[in-house]
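I have a structure I would like to understand better, so I am pasting it below and will then ask my questions one at a time.
With one protein chain held back, the other chains of the complex are shown just where they sit.
Chains: A, B and C, in written order; residue numbering restarts at 1 for each.
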């Protein structure tokens, strides 16, 4: 009877955990726009404004990449939590770790937009790629916490080996990008962007086999 | 049995997709206020403060227009998703495309507020209208993804031709506004504002026939 | 059968409307902190820092008043929507009007914090009180939309006259504060703060009769 009480009183499964996470994702993805600055011009002309807007292309690219990154993280988070049956305290904190990295994303993005065309490109690109690496690691830690807490749905276990391989591959590839980012900043950042698209397409293919 | 498990485990329909989208809408609509700046005055007097506040009218107009735009998008998003029975991965990403444009809205709005009274008005207005065009296109893409994913409720299909016509008209009208915006900036921006009100009234009329 | 389908497909009542509104309330109430600025000091000493922090008291007062205002609006919004059984499109848009005023609150608050100790106090205070007046009017408009849309629960109607009187009193009192605010800025702003506390206590008393 006590257990039944408990079940009735607590909200359905991970509702609040997901709501809180969704809030953080939504805010982080929306704050990115603050990096798109209205140009300050001494003498306003169509040509000058157009040139000033075009000169901000690293900011636009950074905005797009980070938006896509957070969107894909959200899609993956959504997909992961659909397979979970509840939460333990370690899951709350490992999920908090992921959210920490998500909220950080605007910082290396701004940094990279600002310095990618300067001598500081290597430093900025390393931080950018390291953030992506941290994201990949956070997903692994969440998955471990879910596995150890017996939170994964029964019908998912048949795909377990495949899912685990996918999770393991991420950190290795992002670690490679981080290593390449200092000598070859554009390559490192480009690799991260490519991996984001790749993981998005991969998970789409898996869901919709030809 | 496996399928039944799946149904029980996943949250009701599009709950998380809607919650995430609502978060983005709510933040984008609330961030608009950051464009209303406290005037910096050297010598404070009632007259000077009143004049400084009145001189910001493009910012107030931009705030109101963008607020109304995002509100109408939310109302339409709300109306669209009530007709859907679930989601596919393409729906998640096309919805993400809409959210991308929604989070961008504050940027062309700031730009237009800042430059509408200068020689840069044409450039700013084109970007403003192009953003509205992108919004209209994003709704079409979501609708397509929903249709192809067989996500539209059975009882909606009777109105299908009418709904589709409404969706198709948007991009054409906003494309026209974008074309007009460079030579006639105020006309372009005004047309976008008018279309927003028109679509809001139209959808109201449709729901409440005389 | 068609109607039953519709009922099953739509989310429970006002869930999304409330979620979107809660998002706006939560963001507006949290953005207020951006008005608390870290002082810029040429020569740092405990005395100088303490003095600089104390000199910002109008900002702290503005923060507290606006926080309390938005919290009370949220409590009242929560109380109002518990009495509603669903929504019509006019309710969506009148609720949008309330959210518009809620997102605006940080602007007159900043303005008042900045100018309340200067000759511009009257102008700022009028805008502050006018915003409160707009909030009270927005609640009246929502209530009207709910009443005309037959959205109010049956068991609430017995209190209808009393509730309506409460809603009507608000705009009159805030209009008075707005009139007083130009000649007597502190009185106007103080009256608004007092009314906020009064309405919060009143609604508490009503719920907990002695």
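We take it that a contact is a pair of C-beta atoms (placed from the backbone, for glycine too) under 8 Å apart; a residue touches a chain by one contact, two chains touch by 3 or more.
Only a predicted model underlies this, so the values are computations on that prediction, with no experimental measurement involved.
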Touching residue (missing chain; options A:67, A:81, A:115 or A:128): A:115
Using the touch rule from the top, list residues of chain A that touch the missing partner. 2, 5-6, 9-11, 16-17, 19-20, 22-24, 26-28, 31, 88-90, 92-93, 96, 99-100, 103-104, 106-107, 110-111, 114-115, 118-120, 122-124, 127
Which chain C residues would touch the chain omitted from the figure, given the whole complex? 12-13, 15, 18-19, 22-23, 25-27, 29-34, 36, 38, 41, 44-46, 48-50, 53, 64, 67, 71, 74-75, 78, 82-83, 85, 153-155, 200, 203-204, 207-208
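By our rule, only the chains that are shown with their structure count from here on.
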How many degrees of rotation bring the Cα atoms of chain A onto the matching Cα atoms of chain B, given to the nearest 5? 90
Per-chain CA centroid nearest to the all-protein CA mean: B
Length of the line joining the C-alpha centres of chain A and chain C, rounded to whole Å: 35
Give, as an integer number of Å, the spacing between the C-alpha centres of chain C and chain B. 25
Touching at least 2 other chains, the residues of chain B are 19, 22-23, 26-27, 31
